[in-house]
Every structure is written in C-alpha cells, then in structure tokens.
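Of the protein chains in this complex, one is absent; all others appear in place.
Now for subunit A:
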Amino acid sequence: MHGRPRKSLKQEDEAALSAKAEKLRSLQSQFLVNHHNHIYSKEALDLSAKLLEINPECYTAWNYRKLAVQYNLSNSESNSDSDSAASIFDQELKLVENALRKNFKSYGAWHHRKWVLSKGHSSIDNELRLLNGFQKADPRNFHAWNYRRFVTAVMKRSDEDELKYTEDVIGDNFSNYSAWHNRSVLLSDLFKRKAEGFFPKEKVLREEYEHVHNAIFTDPDDQSGWFYHLWLIDQTVKNDTPLLVSSWPSHGSNITLNENNYLHDCGLSLLNSTLSDTRTLPVILYFNQAVEGINSSTVAVKSEVLQEDLVWKPLSTNNSSTAQIWVAYLNLNNTELQLSKTYSIEITIGHSMGIVSSNGYHYGDPSQITFKLCVQTAFKEPVEGQCAKLTSWKDNDFQKIDNFEESHSTVSADHRIPTTSNWCMEEIDEEITNFRDLLSDCKIGKLTLARLLTALDLLSPQHDKRKYHTEEVLKLYTDLMKLDPTHSLYYKDEHSLVLLQQITSSGESLLPHCHYYKNATETNTSYICLRLQNLSLSRMGSIQNLLWVQMLDLSHNELRSIEGLEAMQLLSCINLSHNKFGSFTALGPLRLLKSLKVLNISYNELGSHSIDTRRYLCSSPLAHTEVFAWDRFEILCGSFSATKFWEAFLIFESLNLMDLNITGNAVADENFTSFIVKVLPTLKWLNGEELS
C-alpha cells in the first residue's frame, strides 16, 4: 500500500469498501472458473476485462486474455477474416489502455501490450502518441520509458530523434533523471557505432557539459544531473585500451638473491627475507583493467635462466579467467646460478594479439620490462627453521631509513601513465574552472572538483608532479566529511585513496614510511618494512605501486577490507591489528599470498557483527566459486557446530602461517583457538606465545 494514509475508516466507507471487496471476490472466482474450463465466450471475456480494469495486477487474467486471443484467432482464421483478427487485437489494446489508466505501473498490462504488438496485426503508429500522453502525466515512469525504447526500436525511429525527445523533456524540467539516463544510453550507442556527427566525440561531449551545467548550476541539490556529469567526466578521461600499469620486478630493476649455504636445500631467498624459502621468483603484471589472454604466446620472456615457458595465472578472488593482475613464478630450482654473475630477463607484453579486456578491447602498444638478477652469498647464522623469532611490531624494533641505497632498487614507485590527448586535459581544466568559480561551496561542487582534480593529476605527465593537487583534494574531502556527515565514510574512503596515492607516488614520498626491521639489520642487506600505520586509512589503495613490499604494517587504521592486496605476491608479514575488520571473509585476498607467514589481526571486530559485508566478495560455496572441503573440515571441527567456523576455515586452510595474532577479537575464545591450531599445522606462534 503505497502512500495511503494510516487512519481508521468511517463506518460508511468501510461498508463501501467491503461491498467493493465482495464484488471483486466474486469476479475473481468467476474468472478462475472460466479460465480453468477454457471458456472464451463474449460474456467470459467481458468479465475478465472488468476484473482487469479493477485489478490490473491479476496476472492470471492477462494470461487468460492471451489464450482467448489465440482461441478466437484460430476460429476466425478458418473464416480467413483478417479484419476480425485486427479487431480482436484492438480490443486488447483498448483494455490495456484502460488498465494502465487504473494502474500505470502494472507489469502485466505493459507486457500484454507488447505481446499484442509483437503479433504484427496492430499499427505501431498510435503508440508514441499514447506514450507521450502517459509520459506527460508521469515523466519518471520506468515502464513507460522501457516501452518507449521498445516502440522506437520497432518503428526504427532514429537515435537522433529520440535524443531530441530527451532534450525536450529536459527542457520542460531538467529534474528528470529518467531522461538524462536515456540520453546516456542513446549517446553511448551513437559513440559506439561512430555515427555521423558523433565521432570524434569531443564536440558532442563539450555540448553535453554545457547542457548538464544548466541543471547542476540551477539547483545543485537536485541529483538529476549529478550522475550524468560524472559519466561525462568518465567519457572524457577513460582509456578503453588495456595497458600495463606496473610490474614486479619493475623495468630496469636489479634483483639480488641471497644464496644461503647454511640451509640444506641451498635455499635462495629474496632480499634477505628469511621467510621465503623456495627457489622461485614471482613476476607480477598489473594492468589498468581486468584482461584475459595472458599466456606464453602473448607474453614473451627471454632469459638464459629460463628453462621452460612461464605459466601465467590470473590473480582473482573468484576463480575468474580475467583479472587485473597476473602472476607467473620463475622457477630457479634447476638452474645453476653463478655467484656474482648478472642475468638479464626480458619480458615483452602484447607483441601478438590475444590480450583482451572484458569489454573486448585489445591490448595497446606492446610494452617491455627488462630486469637483472644476481646472486650473492648471505652470511647468516643458521636458523632453526623459519620464523625462529616472534615478529614484534613494536616501534623500537623499527629504524628509520635516511635514503634508499642501491640494494633497495626493488622499492619502486614506477608506474606508467598512458599519453592522453590535449583535448582531454583542456576539457577537464575547463570544468575545474567552472566548478571553482560557480559551485565551490556546496556538496556536489566540492565533490566534483575533487574528482576533476584527481582526474587531472592522473592525466598529467609524471614530471609535473609538483603541480599535483593532492593537498587541495584532501582538503576538499575533509570539508565534505563535515558538510555531509551522512556520507562521511564515503569521503573518508576517497580521502584514504588520495592519501595513499600521494604517499606511494615516488621513492621520495615513500621514504619516510620505510623502516628497517631490527631483526634483520644484523645481516648485510636490509629488510624493509613499509609502515603505513596510524594514518586513519579507511581503505587500501595504490597497490600497483607497492608490489615490492614484503613486510607491511597497516595497524592502527580504520580498515574494513584489503581488497586488491592479493597483488602483493612478495608479502610475508602483515600487521592489520587495531583496525575494523569485521569478518574472516574480509581477509580473503590473503589466501592468494603464497609467501605469507606472519599475520597480526589482533584488536579488530572479528565475531562482533551479525551481518558480513564481505560474504559475497570472497570465494565461497555460497557464491558457487568454491567447493567446500567437507572431509577436512569435519575432522578439524570435531564437536563444534559445523556452520560456526566455516569462514575461518575457508580463509586459513590454504595459508601456511607461522605466526598469528588474533587476540582482542570477539571470536577468539578457547574453542576457536583450539580449532585454528588444528587448521594451521604450520603455526609456531599464536597470540604472541610459542606453541608447544
């Protein structure tokens, strides 16, 4: 019951209503009798019409009408009377019209009309006239708009004419989101097929900006133009072509591996990390959008250390065959690497066709990554297996780095920026001026300005970094949090992304956040931890600039998720303590980190929430992306209720953690602790204490 006031009825109204109910009930039951007995007489048809005019939502009655049409047609066909066919259908159209006047939102009525017209006996020409009437009465009715798209397609009315129609509707009243929406649909189509006058799209977009300004600047609180404007920005700056954004190893880098003679298996470890023991090296490709088709024919690798073709895997949390990040493992097990010799590895991406985005765009210009590999001997005390020491995350275990040395060349802030046209920069510049001059003190003005400035920075060449607008954008988001508290966490998330963009944009900006970890400083090369703790981050981002990180401190922030973190394939230690993680499924990306050994998730909100917001963003049986390992689960679960810990099981089962801290979470009771110890047989340290 939409929009009907809550009040008790007067007695006479009640009586009238009850009489109406009685009448309708009798109509419905008589109708059902006719329907079940296939009675399609004139009386029966009149009865169903009466019913539908009172209650157009009675879908079975529409079905009955269709059966009746079919029945009556097959009878009249034998008389070969085409006029009577037309009149049968006309009756239906008339009935639909009456029903729609009763209830403009009846799905059944609209579909019945479409069904009638699709039979081809009725003229389509009246339909637009009828629609124009209906759409004047209710310009936002989405049934009418859907029907309009159907009718114009049947009539083969041009997109240009329909564009003109939306213009007229918007001219009457700009506050018509439905019309703006339809405009975006029509323009997308015209752009796509490069229709005359719509390609190149520069001129059209320029006019559209003008057009939508009328709406936004007239009433900035009216949302009708907001989303259309954002769409125009996207149309202006968007690069459809898939491109490589970053990689690990990065182009031109030198990777030093440590040969540790103390270990029986002659383990090679990366960057003195005592935590990685396999003689394999990840190669990570990070694209600007999800792509498919990464394999040995689209990505060529040249190197003397290479024994076999690399096997590329999409890094996706849902087993998709397309992904933004692809990884391959360079296997050095069978390679005799000579000490102090430098090996060169050359990777060419996209030299042959086959890398395609989900929208069907092919990879842009072929790109190349060349890096060097050398091996040195590590002088290290023999260690009792791995993780002999508990990883402490205390401030005094970290030591500031004054400047990066050559051995830090893995620390890269290299990211590629596609060249953009001047037109695009000019357009964004002009929008910035417009919004600064006219709308800088209201919500949508500030938000749009922040987005425009961010877009401009992304388009600007990297050497112009000094001209970046980060500080201004951060201030805009801070203002917005106060101005529009209802959505403050949206602005906070955006603020976090911009802040991370700023921190990770160069080696210089990263340096204050890079620390030596004390346990490692005793040896000849240095173990770097990226410390992004205590920054009020509510969201993680700029991960494409952090592919080199092995030890990451994100503690004391306000993070709820670590979406995208799976790209950090070198990560072996992570501190997520004192954040807002509310469920195990939020840790989903960790499952793809094969080197992860140390996880501190203490003092979060695990077990405190009844609603899990990551439930469907994590691969699981609920989303049909994973088969549940019942046998193992049941053995481990023992007496616990099977449904209690499935999320924890799902996340931790595939990890090889040695050090886990989970204290300070509602979930971490005794039952859980004994369960998790069974799920993680590799565990040596739990909640800061050594397991016996």
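In this section, a residue touches a chain if its C-beta (ideal position, glycine included) is under 8 Å from a C-beta of that chain, and two chains touch if they have at least 3 such contacts; residues count from 1.
Note that in this section contacts and distances are computed from a predicted model.
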item: Which of "N-terminal acetyltransferase A, auxiliary subunit", "Geranylgeranyl transferase type-2 subunit beta", "DNA replication complex GINS protein PSF1" or "Trafficking protein particle complex subunit 2-like protein" matches, in UniProt, the chain that is not displayed; value: "Geranylgeranyl transferase type-2 subunit beta"
item: Which of A:89, A:134, A:209 or A:231 contacts the chain that the document leaves out; value: A:231
item: Sole residue of A:87, A:123, A:146 or A:654 that reaches the chain not shown, by the stated touch rule; value: A:146
item: Residue, one of A:178, A:298 or A:665, that touches the chain absent here; value: A:178
item: Selected from A:280, A:320 or A:687 as touching the chain missing from the view; value: A:320
item: Missing-partner contacts on subunit A, residue numbers; value: 1-7, 17-18, 20-22, 24-25, 28, 32, 35-36, 55, 57-60, 62-63, 66, 107, 111, 114-115, 140, 142, 145-146, 149, 175, 177-178, 181-182, 184-185, 188, 222-224, 226-228, 230-231, 234, 290, 316-320, 358, 485-487, 489-490, 493, 560-561, 563, 609-611, 613-617, 619, 621-625, 628, 630, 642-643, 646
